[in-house]
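Written below as structure tokens is the structure these notes are about.
All protein chains but one are shown in place.
Every chain is named by a letter (A and B) in the order it is written, and numbering of its residues begins at 1.
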Amino acid sequence: MHCLEARNLKLSAGQLSLDVPHLRFKQRKTCCVVGRSGSGKSLLAAALSGLPVPGMAMTGDVCLNGSPADGPLWKDHVFVLPQEPALALNPTMPVGKQLAEVFRWRSDPACSCKSPGAISAEVGLDQDDLKKIPGQLSGGMQQRIMIAMALVARASFVIADEPTKGLDGGNKKRIIDLFGRFRTPGRGLIVITHDLEVASALANDIIVLGDGHIAEQGLASQVLTNPRSEATRELIRSAPQNWPTAAATPQKPHCPVVRLEDVTFGYRRTNPILSEATMEIDGGEIVGLLGPSGSGKSTFGDLCLALQKPQSGTVQWFGSDLNSALIRKRRKKFQKLFQNPVTSFPPNLVLRDVFDKLTPQSAGANIRTELMSRLGLTDDLLLRRPDQVSGGELQRLAIIRVLLAQPSFLVCDEPSSRLDMSIQRLAIDVIAEYSSQFSSAVLLISHNETVLRKRANRVFEISHEGRLSLKSYD
Amino acid sequence: MTLAALLARKALLILTITLLVASCSFWAVHLLPENIAMQIAAARFSGTEPNQQLAEVVSQSYGLDRPILVQYADWLAGTLTLDFGVSLVTGRDVVHDIAHHGQNSLRTVFWGFIAGVALAIPTGYVCARFAGSHLDTVLTVFSAAISTIPSFLVAIVMVQLFVVELGLATLSGTSGWARLWVLVLTIALSISGLLSRVVRTAVIDVRLQPFMLHALIRGVPERELFWRHGLKNALRPVLNYLPVVFMFLIYDVIVIETVFNYHGLGWALINAVKALDVPLMQGLVLALVLFYLCCTTLSDLLTWRIYRRKAS
């Protein structure tokens, strides 16, 4: 029985740093390392596996079975599942051949699967998938190939760095199920994640990282139900399932802001990604839109905003059919909050210029100041360029920019799904508040069903075939 | 992209360019203020003063008195059927001249290309493996310099060094290897400079890719790593770069053949240009352009063959 220890580790890379006095990982246990982004989770993974990270400085020891490891551990004792499976697979080699490499050079004699075909069936891939190159597989399938590799590889510990990043609900569940199998061959699993759902489903032990230190560690059940540190409480609060449910919307007169009727759309005529969709969004209402990745959720938002023309069917704003004059007149009242705040600001401009010259002025400057102070931003941020501002601050600025237009309809396309849950919650809460205050309609797009359940009045789902259906939660 | 689409695209490109070149040469000649017949007469019977009478004779014998659009259509049709007419200077069929000189050029270009690639790939690979070392710096400076200096200077230095000073090669007489090796070496040097840079960057880039590290995690031994995972990925930018190399080859053919006085397409082109022999000029330019386009098509096909993906 092996055990992996970190003793007096001090890690730093760029602005990140992490201090680890002592940590101990055992085989047959799953340990989740959770923390906000920027808390140094990935540094810990790199230090434990011994993988080189450019610019990382490290002091202290990583010990295997009580003595400092001679040589990097990733070669023999630790198998690493990297953050982006798409980058870790050779883009020009069929994945089956890459899987076979593990069998040839690093197979675990204890593993019951003796061929790539057998193990890929275990993780739910068929023979044809093995002949494909990584670019032809979806993100979830790539991650499953990586897990198949980890299952057959000779290693005492498997470190997975954000294994569910960017995956939709269905794929996430599958990955969590597969990780359950690591316990059977007697390996230790160390999962690095910011998602408490993953942690609570998998972990025996939990380590919570605060800013640069270990905030709390202990049994999963204890840490999650009875948190002792502020960092843990903050994480638990911002997990979607613990968000307070939005107050029920008061009944309002029926006045659809946006109405779609039998809308069909496809980039190619033959296979529409959206067929015969009908939806109405009232003022003051938040409508959720759920669907697997690649199912055309964003396109649906663009159709509502008249950024795309439907192949057939009608889109109405305030009860009248769209035409170019109407679009020009109402343009500023139909806004969109982008998925990534970084790309929604021009990289070459100081933020003040964006707000002065590229933002509607109807609301006036005092409203901007008021919004900024309410979101905890100071005016001197505006003197910087987007890359000199943190992701969370930029997200808040993006919200302010959108709200300054005082939109009657707002599409939120997975707001900051690549950022922390706490920032996501902030984004959605500010918008929900605005919506109820000014009775504007909101279309909230997400692949996280919990978020939508907590915040949307109604939730629609797009299937892979492009069918739109109302979900009921009764 | 399917093979058929790729070929159709290339065929369209070749057709467009052939028509472009043919149109350019036709209209340039016909929109001139001076009478073309006068020019041809001047070029053909250089020595005697061209006069109107002579011009009319020429005009009739070349059909230059017909309506201009008829001549244009005739010219394009002739070009597309590879009938470029006869040389105004020698009176020989242009196609015959192209075939004759083309053989000579093809020999030097082919061996020059092979030698250049054979020189560039090991150089670039060594530079990449020892990136940052003194060896890398020296080779980088040398290849960057040789690729930027105009090839006529390189050629002059080669002539001076190997022919005049060392007497290891001749500039005339035989068309055997005693003469050709300097030409081939010059062409090889001039293309290998740029190509080795590209190889170096490609190899360095691919070695920094995360999938290389992960292949090591999968247990792939270090000595097999590059050949197994790096080669195919590093080759791609090199293949994408080949059109530029071919363009350099075409320029080298012209400049180096002129310096070495080697009777190939480039040498013939420069002589035709100086004699204003329009049919021969057009034929030679088209031959060179088509040769270039065939080379790029071949490299595209090769790229397609290596990296094709099944339609999914």
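Please note the rule applied: a residue touches a chain if its C-beta (ideal position, glycine included) is under 8 Å from a C-beta of that chain, and two chains touch if they have at least 3 such contacts.
Basically, contacts and distances are computed from a predicted model.
Undergrad: Hey, which one's the missing chain according to UniProt: "Nickel transport system permease protein NikC", "Sarcosine oxidase subunit alpha", "Probable membrane transporter protein" or "3-oxoacyl-[acyl-carrier-protein] synthase 2"?
TA: Missing chain, per its UniProt entry: "Nickel transport system permease protein NikC".
Undergrad: Can you say which of A:41, A:259 or A:401 touches the chain missing from this structure?
TA: For the chain that is not drawn, the touching residue is A:401.
Undergrad: Which of A:55, A:71, A:244 or A:347 touches the chain that is not shown?
TA: Of all options in A:55, A:71, A:244 or A:347, contact with the hidden chain holds for A:347.
Undergrad: Which of B:95, B:204 or B:247 sits in contact with the chain that's absent?
TA: Only one of B:95, B:204 or B:247 touches the chain omitted from view, namely B:247.
Undergrad: Contacts of chain B with the missing chain: which residues?
TA: So the residues of chain B touching the unseen chain are 13, 16-17, 20-21, 24-25, 28-29, 32, 144-145, 148-153, 156, 160, 240, 243, 247, 250-251, 254-255, 258, 269-270, 273-274, 276, 278, 281-282, 285, 288-289, 292-293, 296.
Undergrad: Going by the touch rule given at the top, which residues of chain A touch the chain that is not shown?
TA: 305, 307, 331-332, 334-336, 338, 340, 343-349, 353, 357-360, 401, 405
Here is the rule we use: only the chains that are shown with their structure count from here on.
Undergrad: If you average the Cα atoms of chain A and of chain B to get two centres, how far apart are those centres in Å?
TA: It comes to 51 Å between the two C-alpha centres.
Undergrad: Quick one: which bits of chain B touch chain A in the complex? Just the residue numbers, please.
TA: Result: residues 209-211, 213-221, 229, 232-233, 236, 307, 309-310, 312 of chain B touch chain A.
Undergrad: Within their complex, state which residues of chain A touch chain B.
TA: Listed in rising order, the residues are 51-52, 74-75, 79-80, 82, 84, 87-93, 98, 101-102, 104-106, 132-133, 135-136, 149, 153.
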